[in-house]
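Note that one protein chain is taken out, while the other chains of the complex remain in position.
And then chain A:
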Amino acid sequence: MRPILMKGHERPLTFLKYNREGDLLFSCAKDHTPTVWFADNGERLGTYRGHNGAVWCCDVSRDSTRLITGSADQTAKLWNVQTGTQLYTFNFGSPTRSVDFSIGDKLAVITTDPFMELTSAIHVKRIARDPSDQTGESVLTIKGPQGRINRAIWGPLNRTIISAGEDAVTRVWDTETGKLINESDKESGHQKTVTSLAKSADWSHFLTGSLDKSAKLWDTRTLTLVKTYVTERPVNAVAMSPLLDHVVIGGGQEASHVTTTDRRAGKFEAKFFHKILQEEIGGVKGHFGPINALAFNPDGRSFSSGGEDGYVRLHHFDPDYFNIKM
């Protein structure tokens, strides 16, 4: 493969997201400016200026007209994807960490970090079709988990919200009542902070990645642990292929390996695992720093990775990727 390197960010990448049609790629970084790129050739389309802090997460609506971003400046902002203008700002008392549009784009779930006296919380906001009608009212606020919530996403049919964070527990909340329905088992679950979450295309299962150097696959309905993928490095980002039974795990580096052996630069790799066999398929090297973000194009024919080095690497798979036999 000849990855396309996109150096639009001055600071480490935090999140990557493709739009539903797979022609746009949104990247968030610690440099306050989310950027949108064309997903086929990596050409930059535009940047969204307005945040005053690191942008941790973003999501794009199904019709690719609205973008929501969550930032450390204690706001979440709604943007017009095409023009880059700000449509609305949600203000919070603490840095926002994760944002996600619901199915139908009428609601959005936003998580906030613990800050001073505030504990971490999950907020559900209504998104108006017309930006002028937009209010900052919360439909629902969920509190409970200790520590930071790193990621919260909508469950199937918006009936549930799934969250995971620093306390290593994955939780399922009911949207109607705001009550906790299910919790991942402490023993079989992650042992350290869960950093990332990725859902399957049909929502039947989802993947969590954690600093305990593993990624785990869970059944959505029952929250039972289905598969575990073990790596040698703390996991910062996970992604699932919509086309093949592959999962990709990206992470940092084992501290003890930092200065030994391999003198080549660009050796941080995104590891491919077979989803069902749990075996490593291979790795794609290239990043000069730990990988913080991974995303698959919805057509499954390309993927991108964002690293601590500020680069986004867009890979279009070679034809033999689709013929890999285990």
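Just so we're on the same page, a residue touches a chain if its C-beta (ideal position, glycine included) is under 8 Å from a C-beta of that chain, and two chains touch if they have at least 3 such contacts; residues count from 1.
The criterion applied here is as follows: contacts and distances are computed from a predicted model.
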Taking the list "Trafficking protein particle complex subunit 12", "Eukaryotic translation initiation factor 3 subunit G", "Glycerol-3-phosphate acyltransferase 3-like" or "Queuine tRNA-ribosyltransferase", the UniProt entry for the undisplayed chain gives the protein name "Eukaryotic translation initiation factor 3 subunit G"
Among the options A:Lys106, A:Arg126 or A:His316, the absent chain makes contact with A:His316
Considering the complete complex, of A:Val109, A:Leu225, A:Ile281 or A:Ala295, the missing chain is touched by A:Ile281
Logged for chain A, residues touching the omitted partner chain are 1-8, 21, 23-24, 33, 35, 37-38, 40-49, 63-64, 82-84, 266, 269, 272, 280-286, 299, 301-302, 313, 315-316, 318, 321, 324
